[in-house]
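The complex appears here without one of its protein chains, the remainder shown in place.
And then subunit A:
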Amino acid sequence: MAEGRHGRTGTGGAPVTVRLPAALVALFPGAPRELALPAASVGELIDGLDARWPGMGDRLRDSRPAIRRHINVFVEGRRATLATPLAPGGEVDILTAISGG
C-alpha cells in the first residue's frame, strides 16, 4: 500500500473507472484517457494516479491540499472534493475547467 503524499493510504478500495482530460494525458506519455484503479476516495484515486505516473498528483491537487482551482472532478456526475468517497465500480470524470486568456 502506497502512502499518499498527504498521509492518506492509497489503493484502499475496489476499482473505479476514471477518465482523464487530454491536456493532462499529454503531459505523461503512455497515460491512457480512461483506466480502472482501486480507490475509496478521490484523494486515494489521485494517489493511485501519482504512483503510476509520478508527478500527476501535483497536476491535479495543490498543497493546501485541495483539487486545483481550475480542475473539476465529478463522481457519478456530481462535483467532488478530495474527501468524496468512491463506491466500487464507480465512475469518475476529471475535467479541465474553463480558464485562460
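Everything below uses one rule, namely that contacts are C-beta pairs under 8 Å (C-beta built on N, C-alpha and C of every residue); 3 or more make two chains touch, one makes a residue touch a chain; residues count from 1.
Here is the rule we go by: contacts and distances are computed from a predicted model.
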- Pick, from "BNR/Asp-box repeat-containing protein", "Anti-sigma-K factor rskA", "cytochrome-c oxidase" or "ABC transporter permease", the protein name that UniProt gives for the chain of this complex that is not shown. "BNR/Asp-box repeat-containing protein"
- Since one chain isn't shown, list which residues of subunit A touch it in the complete complex. 6, 23-24, 26-27, 54-55, 58-60, 62-65, 68, 70-71, 96-97, 99-100
